[in-house]
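To start, I am sharing the structure in question, which I have written as structure tokens.
Shown here: the complex without one of its protein chains, the others still in place.
For clarity, chains are labelled A and B in written order, and residue numbers in each chain start from 1.
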Amino acid sequence: MSVRVDPSLMKELEEFGLKDANKCFHCGNCTAICPLSTPENPFPRKLMKYAQMGLRDKILSSPEPWLCYYCGDCSDNCPRGADPGEAMMVMRRYLTSLYDWTGFSRKFYTSEKFEIIAITIVGLLVGLAMWLFHGENPDMAHARLNTVWPAGAIEIADLIMAAVLTFFLLTNTWRCFSFTMGDLKAKVPLGLYVTQAKEFVVHFLTQRKFGECTDRMQWFVHLSIMTGYVTMMFLVIVLLAGGLEIIGLAWEPIAFQRDVIYPLWHPVRLLGYYATAALLYGTTYALIGRIKKTKAPYKNSHSTDWMFLILLQLTVLTGIFIHFARLLNWPMTTYVLNVVHLMIAVPMLVLEVPFAKWAHMMYRPVVLYATSVKEKYLEQQR
Amino acid sequence: MASTETQGILVVGGGMTGITAALEAAEAGYDTYIVEKNPYLGGRVAQLHHYFPKLCPPLCGLEINFRRVRQNPRVRFFTMAEVENISGEEGNFDVTIRLNPRYVNEKCTACGKCAEACNIEIENPFNYGMNQMKAAYLPHDMAYPPRYVLDASLVESDEAQKVKEACPYDAIDLEMAPKTMNLKVGAIVYATGWKPYDASKLEAYGFEQYPDVITNVMMERMASFSGPTQGKILRPSNNEAPKHVAFVQCAGSRDENHLPYCSGVCCLASMKQATYVRDQYPDAKITIFFIDIRATDRLENFYLNVKKDENIEFFKGKVAQINPDEAGEGLILKVEDTTKESLHEIPADLVVLATGMQPNTLDNPVPAQVAYDDYGFISTLDVTPGIYGAGCSRVPTNVSECVQDGTAAALKAIQSIARR
Partner (left out) sequence: MEKKTAVYICSGCGIGDVLDIDQLSKVATDENSVPICQNHSNLCSEEGVALIKKDIADEGVNTLVIAACSPRVMYDVFNYENCIVDRVNLREQVAWCQKPGEEDTQMMAEDYLRMGLAKVRGMTLPEPFKPEQEYSKDILVVGGGLTGLTSALEAAKAGYKVVLVEKEMELGGFQRKVKQIAAAPYKDLQDNTIDELVRAVNEHDKITVYTGATVERTEGGPGIFDVSIKQNGSSSEHHIGAIVMAAGWQPYDPTKLDAAFGFGASPNVITNSMFEEHFSDAKITRPSDGNDVKNVAFLQCAGQRDPKHLPYCSSTCCITALKQAIRIKTQDPDVNAYIIYKDLRTPGQAEDLYRKAQEVGVTFIRCQSPEVKTNGSLTVEAEDELLGETVLIDNLDLVVLATGMVPVTSIGEDVYAKAQMEESKGEKDKDELAVPPDVIRRSNILNLDYRQGPELPALHDDFPDSHFICFPYESRRTGVYAAGCVRRPMGIGNCKEDGAGAAMKAIQCVELTSQGAAVHPRAGDLSYPEFAMQRCTQCKRCTVECPFGAINEDDKANPLPQPTRCRRCGVCMGACPERIISFKNYSVPIIGDMLKAIEVPEEDEEKPRILVFACENDAYPALDMAGLNRMQYNAWVRVIPLRCLGSMNLVWIADAMSKGIDGVLLLACQHGDDYQCHFIRGSELSNIRLSKVSETLDRLALESERVRFENISIIDYNKLPALLDEFAKSLEEIGANPFKGW
């Protein structure tokens, strides 16, 4: 069996942000220094080779890009400046675009112009919609958001959005799962899939593997952003919908962002504060890191990295401003800020979650899950 | 060639390159001066046990060269000397040389009475600090000039007078102070050589942290009878015979975080050192971890011969980390076999780091206008005509090419004089 060398892949990967991978001379230092690389799944050098040789199929079925949390040890210690950590990051972008059957992801990643236009359009559409569809009697004396945008309407929009996003995310995730499992997908008995399911949950929630990296700070920052974001999603998707009032499962006392101001120790308010603080901390740390290029993972920033962090931080900041405007009872300020807030938050959600960086929240645990299923299966076969 | 008889050539550095440059010019009839920082001539070569690929002792060639120096009145040399200043121009340089005190004058016969009387011990720099020696010492068995040196710590101590009195020939001068002298020369050959890259900068390798991690230059001393172990290769942690010796190539070399260039000799040096281990321990296992084996020209033949040895394994992969094993006795090397895409943890009980060469001009630059390359090597000759870089001051390379370079530099220096 021989494989055809395809030099065009390197050029293609350059569009995803690949810069220095051709400098790799395959000493193997990166793979041996990586705390996550294992005898079963050694990386990142292997992926550097696949890239140099243009082996698309091998990359598509490789779980390794998702096993890497980009602590940067490999890049810091690379004798050649080939930046294998960044190459793995590029692989994740590339894989995300391959998993996405719509082709949107590829455009988003490979064209900065497209990325900005897409976000701007979605943002403007949200703004337009909010301007067009608002309540009849906005309360201009008190900052009461529901008088401008009634909870019910928001909930409907929210759920539609959630459904669409979930559809795209899940279909893409399924492709991710299929590529990773390869031929084994059908061979593995269902029982094994079920028993290994805990792996998915564990990796999703704790990012245990990341914790094994030398630079634990990165894990902490990443975990902050992740838990902050998941908390926020929970608040928004589940509680904003008033505990799913629309299907009759409303529970007012814990609904999110209604025109009631919960007492300081109310769990919803606490969760909101946690999410805000975690996100603010995480994004600020990462942004400063990327501006100052403090460590390897921050040295090469793709436009989508910037966009993601900026949107996230702006979402948080506008959220904070709304919160204070409400507390101070500045109605107009609150309403304007809310429009701005959603013009930022929604595009991020719509575009990033199924098609771009946020999708890794899904892909990573899925691949880890698939890998553990595969390993378990192969172990049983022996 | 009008004034060739009156103008000399200064050679800075009395290692193999410098000795060669001075001798080649002197034997062609030119006056030469060698200025050497150490108390002896011979430089790094004197510290080597064998050369590759012949596995012959460097002292043999040094003996010939020392004889050439002894017999040729045109060669004069100053040890424990450094060039402080260079002024003037090609054909007419004024050089200031600082002579550091040896505390022993030319009456010394190397009888060794001072060392007998001395109780103070210091680290032995010739053996890279691996053992202690008397503070009144002959730098090594074939030290040339064969004359003792008193360490400053001894001179300042209470013992100094006792040691002085032990000398039957009035050769000890405790009052000796640094002095400077001036030389007029027509050309200068700069051959101050190299130093091994500081292995403690290679954090992942634990040099200085784990005693059984040593460097290639230390291995040379260990294999030498005049070294710290009388030529026995032993694990520094427990003085026992090693069973598995690992040679880590490119320890800092070809590495942008350390030395981006290749020192050109380490592959062959490690293979040579593998033969030392094999000679002493026929059952020992040896692994040489490499990126590329750079055995150019007929050195390839040496590589082939070493490769034939079943106990020597060539392992394609750069060692990323060295950690102690669980028992805390041996070492574990983490490395990828890049030919098999497999990750390994390989045990070894003695690890030799193949550290590369750095030019000494980094620490002691030429006190004149000279161009250096990105790595501190003297790069071009045309900045100050008449000053010529040679040997490892110019290129990290092996002894043979250093001698070649020293010979070429001698001719350049002669031209600087002949042109006048």
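The definition used in the following text is that contacts are C-beta pairs under 8 Å (C-beta built on N, C-alpha and C of every residue); 3 or more make two chains touch, one makes a residue touch a chain.
Computed from a predicted model, the values in this text were never measured in an experiment.
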In the intact complex, which of the presented chains make contact with the chain not displayed?
-> A, B
Options A:K23, A:R56, A:K107 or A:K185, residue touching the unrepresented chain = A:K23
Which of B:P228, B:G252 or B:P396 contacts the chain that the document leaves out | B:P396
Interface with the undisplayed chain - residues on subunit B | 1, 16, 24-25, 27-29, 49, 51, 53-68, 70-73, 107, 109-111, 138, 141-142, 146, 168-169, 224-225, 230-231, 254, 260-264, 292-301, 304, 316, 338-341, 373-375, 377, 379, 395-401, 403-405, 407-408, 410-412, 414-415, 418-419
Quickly run down the residues of subunit A that touch the omitted chain.
-> 1-5, 7, 10, 22-26, 49, 52-53, 80
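Going forward, only the chains that are shown with their structure count from here on.
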With chain centres taken as the means of their Cα atoms, state the distance from subunit A to subunit B in Å.
-> 56
Given the complex with subunit B, which residues does subunit A contribute to the contact?
-> 25-33, 37-39, 42, 45-46, 76-81
Residue set of subunit B touching subunit A in the complex reads 204, 250, 254-258, 291, 316-321, 334-338, 341-344
